[in-house]
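For reference, the structure is listed below as structure tokens.
Here the complex is missing a single protein chain, while all its other protein chains stay put.
The chains carry the letters A and B, assigned in the order they are written, with residues numbered from 1 in each.
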């Protein structure tokens, strides 16, 4: 049971995809098992984070963008724009694959958890996330 | 085969849970497959790290707490205490899910590896870790 989600990210930052992933789980009728997500990109990542208060997601984005600055004189990989090398580093510091259990037919997320695609490029992008469901 | 572990973390820092996870594996009688762990929180995380010398875990905690400081003027998500936003960032930089192979009926950890719940809040907390076993 492998599906592919095509996600348009409007801009840099955390973009919640819990609803899209939950719909795949619901369609599958899987009752108990694992939902594994994999993003096919090196300048965007996946993260399970606080989804109750949007200020947490904004602070996460601001904090990481300060840590991984654009135009760092260290970078030699600069041909794809000022936000490209920082995007690779941010992806390395977060995750390309995440696994969420499925229990009673639903994603077994905690009360405050949501699944986010973290877009690290500044422009609107089209991203592909593979969703695997298994027992 | 999905179990839920309830873990009391005494304080901020790395709290080893290898024994608890190994007990779930032993009870299952699974001989070969995968043990997948998922923590249902956004201010505590999971990590596989050095468990031989406790100084490594202490240094990890100290280093990350220096990098992700409390009371950073950047934070706007501050209503839940000075250790709350740093906890979300530390969780984002480590992991919410980890997978460990099972071989010959045991967790296939390396000689120096242990599984830790990394508590990022200062107070004693009650945490839930989902343990999934599959072939």
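The working rule: contacts are C-beta pairs under 8 Å (C-beta built on N, C-alpha and C of every residue); 3 or more make two chains touch, one makes a residue touch a chain.
Nothing here was measured: the structure is a model prediction, and the numbers come from that model.
Of the candidate positions A:14, A:95, A:109 or A:125, contact with the hidden chain is made by A:95. Here the missing chain is touched by one residue of B:69, B:108 or B:123, and it is B:108. One of B:2, B:21, B:85 or B:98 touches the chain omitted from the figure, and that residue is B:98. Not every partner is drawn; the one left out touches chain B at residues 32-34, 47-50, 53, 55-56, 58-60, 62-64, 66-67, 93-95, 98-101, 103, 108-113, 134-135.
Contacts to the hidden chain, counted on chain A, fall at residues 2, 36, 38-42, 67-68, 72, 74-77, 79, 85, 88-89, 91-93, 95-97, 99, 128, 130, 132, 134.
One rule holds in what follows: only the chains that are shown with their structure count from here on.
Chain A and chain B have Cα centroids separated by 20 Å.
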